[in-house]
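Input: a single structure, listed below in structure tokens.
Moving on to subunit A:
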Amino acid sequence: MIRLVDVVKRFAGSQSLAVDHLSLEVEEGETAVLVGPSGCGKTTTMKMINRLEEPTSGSIFVDGRDVTAQDPVTLRRGIGYVIQTIGLLPHRTIAQNIATVPELLGWDEIRISDRVKELAGMLELKSELLSRYPSELSGGQRQRVGVARALAADPPVMLMDEPFGAVDPIVRGRLQDQFLEIQDRLRKTIVFVTHDIDEAIKMADRIAILNVGGVLEQYDTPKEILRNPANDFVKEFLGSERGLKRLALVQVGEIEVEEGPVVSPDDPPQRATEAMQRFGTDWVSVVADGELLGWVDEQGLAGKATVGEAAPRKFSAYVTAASSLREALDSLITSTTQVAAVVWEGQRYRGVLTAERISKEITS
Partner candidate 1 sequence: MGVIGEAIQWLTDPVNWAGDGGIPHRMLEHMEISGLTVLAAALIAIPAGLAIGHSGRGRFLVVSLSNVGRAIPSFAILALALPITIKLGLGLGFWPTFFALFALAVPPILTNTYVGVAEVDRDLVEAARGMGMADGQILRRLELRLAAPVIMVGLRTAAVEVVATATLAALVAWGGLGRFIIDGFAVRDDARILGGAILVAVLAIATELVLGGVERLARPRTVSVRA
Partner candidate 2 sequence: MILAQADEPLVEPEWVMRNLDRIGERLVEHAYLTVLAVGIGLAICIPLGILAYRHRRIYPPVTWLAGFLYTIPSLALFAFLTAYTGLTTLTAEIGLVSYTLLILIRNVVAGLDSVPLDTKESARAMGYTDRQLLLKVELPLALPVILAGVRVATVTTIGLVTVTSLIGKGGLGFFILQGMRRFFNTPIVVGAVLSVLLAVSADLALLGLQKAATPWARNRARTA
């Protein structure tokens, strides 16, 4: 969908190249994140796609057509654009801002107002905000308006430069989640620029790690890059805790979970002891009809007739199929049992996760 072939950018009066023979391809529906230190040309590269910057040499194709062969104005009306400071038109209302490109394209009024309402719903913007001016909105709201505006004419391609950078981490996380949801539905082709490797890992289908001068060091899925960094630069850029970052990408539901030592409340304590010996633990899970009741240890079983009489204690660490392995690791480290109970739908018992089991995911 987007193809960069040997693209070079040199700024006037500069000795070095801002972008040095970059070749890259972004598939349709894919989110490619350009990430790297300052001076790596990521923003310049993005801007060459919609010709806010002109390439010094090389070609860029969007949907098979060379961008330099097209009228830049028409080209830009077909590409959504979001920057960190948003750049909303201060003298127009939110509704008018969102409607900018449709208006330029000559849509009729009804179609425009329907579309604006649709986007407001998609981005969770309350309808009363539509008649306000940008100066009256909070940073998070403005950011969402920026995304809505970019999506307004339903462009197949979106360019986003640190779009969630100007807000605090909590709001940023929410905006990222919201955007991922929308992207899941719309499947636009997106080129996303950020300096934050964690954001890149979260948002990307593929990450392009750029070095100073627009040199492409590695272009692959987040998992692959974390597993096999191409060189020391990439390793350093990924930062420490690479292992943990990889764990964040795997969900509990994707791996096989061990059942672990399980007894029912009616079982006698000997069954529990047997299970403990078999699994090499000093505790057992108590499950009744598939529902997890808790865990007990030797101490708790002492002098009881059945397991059920020893009041099972709740696991302090629970994870579900949607939790990441990193979250699982974090919760089990702090639990007394050093184990996370895996449950589906409430308390439907699935198994247990140990730190050992988790680390196997990375070391294999």
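Heads up, the rule we're going with is that contacts are C-beta pairs under 8 Å (C-beta built on N, C-alpha and C of every residue); 3 or more make two chains touch, one makes a residue touch a chain; residues count from 1.
The candidates came about this way: all candidates are chains of the complex that A comes from, given by their letters.
Computed from a predicted structure; not experimentally measured.
Novice: What candidate from 1 or 2 touches subunit A in the complex under consideration?
Specialist: Candidate in contact with subunit A: 2, the rest do not touch it.
Novice: Give the list of subunit A residues in touch with candidate 2 in this complex.
Specialist: Listed in rising order, the residues are 50, 52, 73-79, 81, 83, 85-92, 100-101, 104, 132-141, 149, 159.
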